[in-house]
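Removed: one protein chain of the complex. Kept in place: all other protein chains.
Should a chain be cited, it is by its letter among A and B, assigned in written order, with residues numbered from 1 in that chain.
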């Protein structure tokens, strides 16, 4: 849905009628300071990474927006937590949001108009900067060891939420044999716990596994996905023998296209 | 020295509780100034440097308290000035939030040391027998010669006074702006516009409130006028965040480059005030 811009000065303009899902998506990737915007005719993506070991990207297709206009390819860096603060200015009250960008060096303008108060409006100008392209992570889709699971979001959220907070590491096991999907907590004094889900469980929307994969991750990094998971309706978990973990969260919005938040988490090296 | 007051109206009791709860969110200690016809409470006397602003409230005793007696140590002094923990006072009144309070008495007495005793008669949901709930809030009597710093503050003269009809969004806005910038500019015009501007290295945020009513008292000045004042965002946020009252309206007065006066008319003769001093940007 590309509209001819009524804003000739601007390189990028978009409008969203209901801020909620967009705000939830941005808020869920605020684990690191800077985010990179990449806007093209294919849509908008905002990528955040930390210590080259975890990366999150929010994806929005043009049809997600009520209005979407972009000239060429626009890319800039921004402080994501400042963006999240701006989007939360009205608290839980619903509002429409418009993003405008004039190009290199210009600030990202955000206009917020609450639906229930015509006499109130807010304009935010957030400084942008040049940034390097984010690192590309990829799982080999043709790999024979690629395992793919689709799980209902709220159910997986419960499971992650109940993992022992004292644990330092989580071990993920995906196997064609029982236990099909198992998370073990490691590094808790006096306790060792695990949770396993059978592939026949109703929460498993898809279970595609040829061979067993086992990998360990920093629990702290897994917990960085919590905010996305809490608002996700569906989650895809993908991994292969390399251990690289891809989590794909689908955020469903009312009368809107879905927003996707994708995480890549790198595994801990096996010391043994 | 004597003080006694009785409340009976559930609405007033709940309101009184909300006023004190608001003060308790702002400061550890509060001043209670008792006089013949009025009770005042003050938190954060003027020169304090806490993150919370100076807030005071004045309650006319006449309608609020069917029984009211205040006898200062010396009649010519006219006041009893007490200092106490705002949290204790708030906690002692917490029971008034319920619907089942018959009445609530407050009295100044000495039990090992001076106390404001708050005595509520409560009927529980689980039984019909009235229960007596008593809290003795320790108080310090401020002697006459130490009164000067504790006088009830004067309402500053504002150049422009606007009426905010709804606090709902302003409250969340200022709370969030606290994370953006340490100072916040209030910029008002007699055309009924109020702009709040928060600026930081990373962002500038401007919020515009339109079509606000100007207070009649100062509206008769000639020609269009503008006034602005920059204040500490934390202080502003502390005031809005502390409010426990159901009132939605607020009056904002601006004394350019000097202070912002916030006034909430809780009801006739029951008023909550705050002053946010100007900060240099």
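The rule is short, and it goes like this: a residue touches a chain if its C-beta (ideal position, glycine included) is under 8 Å from a C-beta of that chain, and two chains touch if they have at least 3 such contacts.
What we mean here is this: contacts and distances are computed from a predicted model.
K.L.:
Given that one chain of this complex has been left out, which of "Rab GTPase-activating protein", "Ribonuclease", "DNA replication complex GINS protein PSF2" or "Cell cycle checkpoint control protein" is its protein name according to UniProt?
P.N.:
In UniProt, the chain that is not shown appears as "Cell cycle checkpoint control protein".
K.L.:
May I ask which residue of A:113, A:169 or A:196 touches the chain that does not appear here?
P.N.:
A:196
K.L.:
Which of A:67, A:113 or A:155 sits in contact with the chain that's absent?
P.N.:
In the full complex, the listed residue that touches the missing chain is A:155.
K.L.:
Using the touch definition up top, pick the residue from B:9, B:35 or B:71 that touches the left-out chain.
P.N.:
Missing-chain contact among the listed residues: B:71.
K.L.:
Can you list where chain A touches the absent chain?
P.N.:
155, 158-159, 161-162, 164-166, 179, 188-198, 200-203
K.L.:
Contacts of chain B with the missing chain: which residues?
P.N.:
Residues 1-2, 71, 73, 85, 88, 91-92, 95, 107-115, 117, 124, 126-127, 129, 131-138, 140-141, 143-146 of chain B touch the chain absent from view.
Assume only the chains that are shown with their structure count from here on.
K.L.:
Rounded to a whole Å, what is the gap between the Cα centroids of chain A and chain B?
P.N.:
44
K.L.:
Taking the complex as given, what residues does chain A use to touch chain B?
P.N.:
Chain A residues touching chain B: 79, 82, 85-86, 88-93, 107, 114, 117, 119-127.
K.L.:
Using the touch rule from the top, collect the residues of chain B that touch chain A in their complex.
P.N.:
166, 168-169, 172-173, 175-177, 179-180, 200-212
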